[in-house]
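First, the structure itself, so that you have it in front of you.
Here the complex is missing a single protein chain, while all its other protein chains stay put.
Up next, subunit A:
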């Protein structure tokens, strides 16, 4: 800076060379400013897009984590619930016989109209309910009758007692109270009849209906007959099983392949070919792996359709090249001096690699694996082709049971007919998935920071 002022204050002393330098200097400075500006703009645009996405998703999805439910005193009326004693396994009875008896008892339980319990207790809080008997059950979502049944099934001694319970309201009441439908629309465009609208407003005002944290969203599997109780538990378990399979298949196989290729394999045409093909495989669109999975795992190996097992295998194939490539580059980054030192002290090649190189490469491999698993977690396309976009109303307990996955659940909810309710629900599912992805990536970053080696 001082040089510059010097030269400007004494213009007479400038040589031709100095003038040239001066001119090129300002040109180069201009170029640098332009580049910095372009880069900054690119960063700002991408940040703005991410912010828009997040604002959009969060503004829509966050309210769905709370859901309206109604507090009712349910009287488990013995006059309505007339069943025999709950069977207990006798000493002389085989478990099959007991199962038969228990199923028969459950059949008996299934005959009971648990909706009567709900409508009876709704009558207590709705003064004009008598005139609109047909409408009364539209207040509570239809799946809650099974919740009451399961309470009796678990503990029949509840019969005759009165329990204060929070029951989920119908999805359309949630929509109405949250204002997700235009409340000024005429009646023929509304989902709720005027009397139910008034009930909802009155009960909300008197605090009997309240907006509570939605445990249903996390505890329940998907539902179509009782939309308000639709949740992510099934999809979450499906995704979890697939993650475990990817972790136990793709990660060890990928790491083993990478170590072999990097450290043991001879450098010749064949290994070159393998290397090129691994890079190609990493670039294959994920949906192609879905086609492969449908043909090979379901067609040949006769694995069940819609099972997380197949999904996990397909995602493993997809993640494998990523893990191999990342692990190889980590191994490459270990300085040769480590290997030379170990070999120089008489260690075998195997010992060198497993005792010295691998421990140093471990954080890198771990990061690569976590990122691979995170990528697999967010993948939906290949799963659509192996039947995992089905509607599954149960939570899977093993990887061989039918299930969906979180990204596919988002796709399914996006396609649900009741848009007013499921637009928010879909965004909530996206938030859950994003949270999982971000925490996986966070763990990866933390591990890298924690074990980072400098040499």
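Of note:
Please note the rule applied: contacts are C-beta pairs under 8 Å (C-beta built on N, C-alpha and C of every residue); 3 or more make two chains touch, one makes a residue touch a chain; residues count from 1.
Definition applied: contacts and distances are computed from a predicted model.
Set against the options "Substrate-binding domain-containing protein", "Heme lyase CcmF/NrfE family subunit", "Hydrogenase maturation protease" or "Glutamate synthase (NADPH/NADH) small chain", the UniProt name belonging to the omitted chain is "Substrate-binding domain-containing protein". Contact with the undisplayed chain is limited, among A:68, A:121 or A:142, to A:142. The chain omitted from view is touched by exactly one of A:392, A:424 or A:444, namely A:392. Contact with the omitted chain, checked across A:103, A:123 or A:276, is made by A:103. In the complete complex, the residue from A:129, A:208, A:303 or A:447 that touches the missing chain is A:303. For subunit A, the residues touching the absent chain in the complete assembly are 103, 106-107, 110, 142, 146, 181-182, 185, 188-191, 223-226, 256, 264, 297-299, 301-306, 309, 350, 387, 389-394, 400-402, 414-420.
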